[in-house]
Each structure stands twice: as C-alpha cells, then as structure tokens.
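The complex appears here without one of its protein chains, the remainder shown in place.
For reference, chains read A and B in written order, and residue numbers begin at 1 within each chain.
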Amino acid sequence: MTTGFTANGAYGPVKRKEDARFIRGQGTFIDDIQLKGMLHGAVLRSPLAHARIVSVDASAAEGHPRVRAVITGETLAARGLAWMPTLSHDVQAVLATDKVRFQGQEVAFVVAEDRYAARDALELISVEYEPLAPVTDPVRALAPGAPVIRDDLDGRDSNRIFDWQAGDKARTDEVFAAADVVVARDLVFPRSHPAPLETCGCVADYDQVSGHLELWVTSQAPHAHRTLFALVAGLPEHKIRIISPDIGGGFGNKVPVYPGYLCAVVGSMLAGRPVKWVEDRSENLMSTAFARDYRMRAEIAATREGRILGLRASALADHGAFNGSAQPARYPAGFFHMLTGSYDLQAAHCEVTGVYTNKAPGGVAYACSFRITEAVYLTERMVDALAIELGADPAELRMQNLIQPGQFPYTTVTGWEYDSGDYPRTLQAALTAAGYDDLRREQAQRREHGEYMGIGLSFFTEAVGAGPRKHMDILGLGMADGADLRVHPTGKAVLGISVQTQGQGHETTFAQIVAQELGISPDDVEVVHGDTDRTPFGLGTYGSRSTPVSGAAAAVVARKVRDRARIVAAAMLEASPADLEWASGRWQVRGDPERRAGIAEIAMAAHSPLELPEGVEGHLDAETVYNPPNLTYPYGAYVCVADVDPGTGSVTVRRFIAVDDCGVRINPMIVAGQIHRGLADGIGMALMQVLSFDEEGNCLGGSFMDYLLPTAVECPAWELGQTVTPSPHHPIGAKGVGESATVGSPAAVVNAVIDALRPFGVTHIDMPMTPANVWLAVHGASSGDHVA
Amino acid sequence: MRQITVTVNGEAHAREVEPRLLLIHFLRDELGLTGSHWGCDTSNCGACVVWLDEVPVKSCTVLAVMADGHRVRTVEGLAVGGRLDPVQVGFSECHGLQCGFCTPGMMMTARWLLDRSPDPSPAEIREALSGQVCRCTGYENIVRSVRWAAEHGAGGHEPGEHSGAATGSVPA
Partner (left out) sequence: MQVPAQVEYEQAASVEHALDLLARSGPEARILAGGHSLIPMMKLRLAQPETLIDINGLSELAFLEVTGDELRIGALTRHAGLLAAAGAGEHFPILHDAERVIADPVVREWGTIGGSLCQADPSEDLSAVFAALRATMVIRHPAGIRTVPAREFFTGPYETVVAPGEILTEIRVAIRPGGGSSYQKVGRRVGDWPVGAAGAALWLDGDVISGTGIGLTAVGARHFVAAEAEEFLRGRPATEENFGRAGQIAAENCQPVSDQRGPAEYKRHLASELTTRALRAALRRAAPRRAGGQRRPGDG
C-alpha cells in the first residue's frame, strides 16, 4: 500500500485511500444500499408550471397489487408535513396541496414492492389541474399585475422576495460622476445545474417500536440534515441517525433537504418497512437545486489612464417558486458583494432583488462559493469591457489595478477583509506560462489569414470557509465544525469529522493533516465521516469550507493530542514538559535528543500504568470545535486560448492556463484534481450548460440530451501553475480550493471568445456561447463594424 | 416473465425476468453487482458501460433479455485472477477519479480501447471516452490514467507499487 510519510512530513501527492474501493466497483452509493424488506418510492410530478390542483385521485394506484402506500399532499397535511422550511427562511411544499408552482413539482408519492411497479403506479394517479398563467421571466414577474406565485404566504401581493444591497451608494455615485470613463453592460449568468453524476436519493428506515429513524441520504451536510429532519418531521434529534455513504458528486446539489426524502421517511412510517427513493436524471435537473440565474446591469468607472475607480451593479435574482437558496442567513444574495474582485477600488455598490418565478427552487448551488461566481464573472467581464473602451491590453489593465502585496490585510469597500495575497506575482506567472506576448503575436498573424483566435483572462479572489459564527449561520446553526481524534494504544488514530466528501478525498487529506501534526504516517490515520452517530457536529461540505474550517479543526485537535502527549512524554522521559521540544515528529528533551518518544510509544504509555502528573487523566483522545476567525481568500489568474469559426459560431478551447494560490497545499495531487474539475465547469457554463424554459414554463434542459455537459473532447489538457501565500489565520496556512476554478474560469472563456471576435465588433455574448449565440453575435455586430 | 441465462464475469446466471428489465438493473438488483452505476437514463453519461460479449454497451439502454445467452463483463470482472487490470491501477496512480461514480464505466471503455489500440494518443483517448461524463476530474487525469495503463501493459498491479512492478496478487 501507499506510504505517504516522508522526511518532509505527511503533506504531498499521497495516493488516495478511497481509490482502492472505487477502482474495484466496491463503493457504496445510495442506490447500492439494500435493506431487508426494502420498498421503493417514486414521485408523481406536475407537468404544468403553474396550476391549481382541483383533485388528486390515487385510488387506482392504491389498488395496484404491488403498491404498499400512496402519499398525497392531503396525507401529509393531516400530519402537518405538507410544507417544510427551506434554508432561506421560506417554506416549500413537500407535496402540493393548493397549487403547483413549477414543472416537476412533487404532487404524490408511491411506495411499492419494486421500482418498476412504483413507476407503473404513477400512471394510475389522476390529477385534475386548473392551469394558471405561468411566469418564468423575473422581469415580468415583478411587473404590475403579474400572477402572484406565492399566494400561500400571508399578505403576499407580489413576486418580490427581497431587496438587498451592499457598499456605499452615495460614495459610489460620486466616484462615477467624477470618472473620466464609465462603461456599462447587461450581463446574464444563466440558470445552470450542478448535475452530479449520481442523482439525489435516500433510504429511510423508521423503527415504529423504538421511534428511531435511520436515513441513508445523499447529503453534503449530514449533521445539519439531522437537525433539519428533527425540525421538519418533528422527530427527536437523538433518535435520528443520518448516514451519508459514498456520494457521487455534490457540487452544492446535495445540500438541501428535498421533498422526496421526507416522503420516503413518511412512507417508511406508514409501511413499516425501509423505503428507497432515488430520483431519475430528469427529476434531478427539473426539481433540485439549480444555480446562478442572475440578470445583472453592471457599470465600471475609471480614469482615462486606466485606473479603475469603482463598480456599480444591480441584479435580478431568480429564485424560482420557493426561496430555497442555501447560504449564510444574513446574506440573501450570498457573497455577491465580493464584486470588487481583486482590485483596489475607491467605491462599489450593488443591489439585488430576489424574485419568485414558476421555476424550480434553489439558487445557491454548484461550486459557486455563495455567488462569488456571479460576482467574479461580472467583474472580470467589466474589466475586459473597460479594456475595449480604453484600447488597453486586458493583462496590463489588470496588472495596473491589482491590490498590492503590501496592502494586506486589505479591507474592501464592501466590507471584506482579504487575509493575504501577492496578486501581481500570480498574474505574471500565468502570463509567463501562457506565453502571453507570443499569443498576441500569433493572434495578429492568424487574423491576417482569416483565422480567429482569442485570449481571455480572468483574475479572481474568493472568500471561502464560512464562517465566523457571529456573522454566519444557516437556519440558526452557526457555521463552526467539530473534530474528534482518538489515538489507540498502538498509536493508530481515528479522526471523526463533520464534513462529508463527495469526491474531494477527505479520507486522504485529513489523514495527512493529522499525520503531519503527530509525526505518523497517513496510513495510520482512519478518517470517519458521513455518519452522525460516529462523528461530531458540524455544518458540512460546501462553499469550499472543508479545509478552511474542518481541516483547521483537524489540525487543532491533533495539536491538542500532541500537547497532551507532551505531558505523558515528560513523565516517560522523566523531564519537565517545558523541557521538551517537538522535532522530527517526536517529543525530545531539549539539548538531549537521544531522550525522545514518538506518538506510538507515548500512546501506549498514556494507556499504561505509568504514573502521570496530578490532574492528567491518561489516554490521548481529544476533541475540538473550530470557529473560523475569518474566511480564507484563495485567488488565481487564468488564461484561456480559444479558436472561433465565425462561419458557424463553433468555439474550440485550445489551451487553458490556471495559476492558483490556495495557500499551503496539503495534497497537491488532489488540489490539482479539484482545479481541473472547476475548469471543466468553466467550459461547460461558458459554452453549453443552461437550464432554459419556454413561456409555458416547460424546462428545456430536462435530460442530458439537452442539458449538455462538457466531455473529454471539449476540455483541453489543463496547464496548471501555482503560487503559495499561506493564510495567516488558518492553523496550517491553507485556503479552500474546491470551487476556485468554477468561480474563476467562465469569464476567461467568455473573454477569449469575445477577444477572438473583436474584428467583427463583438463586445459581449451571453453564456452559453453555443454556436448559434456566437454566430448571432457576429452577425448582429458585423454590419458596419467589421474591421478585419 | 422470461427465463434468461447470462454469463457475467465468467459465471452463468439464470433468472426469470420481465422483458422490460434493463440490463443495468439485472446486474445491480438481480445479481447484486453494484459496481456499474447509472447516471442519466438517456445513454449520454456512460456510468453504466459494461461489455456485452466483446464490446462496451450502455447497459441502461439494453434490455436484460437481449443479453440472454451472451457474456457480460463488468468492473467486478476487470481484475483477472485477483490481479488488478492496469487500467484500474492507472486510475489510482494518476488520480483519475474523485467521487468514483463514473469510474467503472470509464475503465470498461478504456480497457476496450486499449485492447484495440494499445498505444492510444491523448486525442484518441478523449474521443473514445467522449460518450461518458465525469463531473469531477475535468478528464485530464483520466487521459493520463489510460496512458499509464498503456505504458504498463498487461499484468496485475497493486496501486502504489513502484511503476512497472507487476508482482503480487491482491484480493479483488
């Protein structure tokens, strides 16, 4: 097996422990769970986007010989479970009782002996709908006279959910009024979907005698889900056990609690047997947490010499039929006010209006760091728009305006305190790796031959690792995470963590963190996660928070063990703890390195009859809760090179250079893999991924035939580089990285395509830049503006 | 119901099945071979790829009855005689997987590719895998994993062994 422990410590490109089971097909994903007597559930969904429910007749389905229960909204209403709270202090229908509000909404739930019969029985339920006018456009949703989607809410007479703003409006207006140059753009970040390859699902097993609920569920946040199920289902929390098995990708999609989970729980209560429910792909795309869907008006102000002074933005945020957005409660637009980006600005202001529409609920999902994706896209598109206006080189313009290393910690005009960075060094590294000047020369030469290549840049700063408890909570749960560490007598360790891997390799990385602190091999650390009965409380994995929060907890708890080991070692070595120093993974007597003890020897001693000082109880086990003092601020510089065929609008991404700074890299192999993933997201969002709707509210992206995901062919061989600026407040100097590339890459791809098409006068194309959209942009702009 | 016999990973399995039963469900639910996954319903994602006789198929789009009298090979049959296939080792060596959900299908297609084209270029590998979606890796490390397998030829390996050392048998 692998050995990850070297003279340089436990950090490094250690092969993953997880792989052994996955390469043999021995992972345990949700649909692999088989319990004795298990039944299968299926959801009947609304074909209409907006309609009043006149009646639901389930009698024929109930008569199906293999059906064991049919649950309707009325069944749930009788138990007070027809509605559930969302993560944004709204409510969402579990099964519709009054109206359906989006296509694909849950209307009834069948429990049957097998999955085929469950599906068959759905066709036996007849629902009479009275169609209502649907609203899928957020602008129309706000217009006077628009149908009120949420008439279930008392006193609600419009579709406006919230108005929120950040920054100093008056100061920003002053800066804009005095600026030499102001450039404006309308930008759409279209609705997208995380589409993990494994869909969402669960197996609910309710014991009618003991009142215990065991729920295997595709959850990125098992502990938060336990509390939510207690609140929603009215079950005592100590009788709920959530088990999140191997998760086939999450990306934010597996943060919310979905109606199907609750239906499976109720189904298990009614049938007295375990119930499995796993959604199909269309259900996943049409009803679970989407992302983005921001319509933005953005302005950038600068001097004629290219000094960027301010940013101003307003956005319409389409949240769908229920406000199910998952983010810290005090930030209804997430961290969109990160829109000042990586630049030293005088002022910025943004205002966001949240809107209900007849579309699926959600809003923050998909590796977006709570809407920093939208913010970075806006900023980096606007810097390029300014470059066009000024006739400036986009790389030089960025270099001219980046926050300088000496300015950290840097407080932005919208209130963030960036912890660390050396932005110019990172940008320069990316430009050098790309061969930027050569690329510009090649571009000029190709244009002479009628070939159109573009070079697109993006520089992003993220805020990840939510977050300080006093500022950040979800449904009142502060965003701190626990860790516990048991060290067995032979020195082998078991770390319990609150976060949940969906592929990030926690079993390896977290073992490395502990191993590094204790001077043992990562092979000697078992990481336990995903089972609320076996792990400490914490808020889970999303928003790139595993390493910044839970990783910190792991380091801190390991240091607690190490401190305790020091006392035991002192007793072993007959020295005072103060005389010991930690060196090369051992406690040794200062000035007498022959007298030393490693963790394994100390652990055995800690469990032995060795006499310990007064008040020391023995053993080495420890636990902690980590409340982050600030977020961490990873950043990066990306360069995309794309070729565009203006005759067809087809785009080929030829190269992508990504230089990331995420502080200390615990396992650089895993970090690189995470970045690769996000870069593919950038290709996908920029070129093909979109959930669109027609006027009737029909979802046009309800399968992988129409919701297109990038394949190996669209993705180039990624070219990665790195700089390392440790986070000053994180115990091991690490910053989150899981979402960096998703956040940073879309703008680079879009900027590259627009750069390619500059000879046609193209100044903006909205995502996704499908062949049609690119060709339309060329065609629309080419009249009179073609300078090639 | 219809009586079928399918030889899966060398072992004959006789079952009575509904004609509509999909091959992926036959493998997973009837035989308990859960290594093959399904991800999309529409034959776009490739998580369900297994071999039917000598060629890869998307088993979410094949009926179990169509496999009657045929051979099926799944990820559970990739290791032979307790020795991991070089493709399996390559995926571990080169970090070709993260969540592991697409991995079995990717490996089955990769094995098929290498049997036909033992020294494929990265572009050939990308083309061969273009009917399969991975949401975690951005594909680059999958390409490297397949290349690793090409360079390390036949024979069983244990992940983490020094490259080329084809020794030792491991429990499959």
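The rule is short, and it goes like this: a residue touches a chain if its C-beta (ideal position, glycine included) is under 8 Å from a C-beta of that chain, and two chains touch if they have at least 3 such contacts.
All values reported here derive from a predicted model rather than from experimental measurement.
Touch with the chain that is not drawn comes from one residue among A:161, A:203, A:518 or A:708, which is A:708. For the chain missing from the display, the contacting residue among A:57, A:74, A:98 or A:123 is A:123, taking the whole complex into account.
When the omitted chain is restored, the residue from B:74, B:109 or B:145 that touches it is B:109. One chain of the complex is left out; on chain A, the residues touching it are 115-116, 119-120, 123, 278, 280-282, 450-452, 645-650, 687-688, 692, 700-701, 705-706, 708, 710-711, 713-714, 770-772, 775-776, 779.
On the side of chain B, the interface with the absent chain consists of residues 2, 18-20, 22, 24-25, 38, 41-44, 46, 49, 52, 55-58, 60-63, 65-66, 68, 109, 127-128, 130-132, using the contact rule stated above.
One rule holds for everything that comes next: only the chains that are shown with their structure count from here on.
Annotation: 29 Å between the Cα-based centres of chain A and chain B. On the side of chain A, the complex with chain B involves touching residues 1-3, 15-16, 18-29, 31-32, 34, 115-116, 195-199, 246-249, 251, 280-282, 502-505, 669-670, 672-680, 703-705, 709, 711-713, 715, 717-718.
Interface residues of chain B facing chain A in the complex, by the touch rule stated above, are 18, 20-21, 25, 28-29, 32-42, 44-45, 47, 74-76, 78-79, 84, 88-89, 91-93, 95, 97-104, 107, 122, 125-127, 129-143, 158-160, 172.
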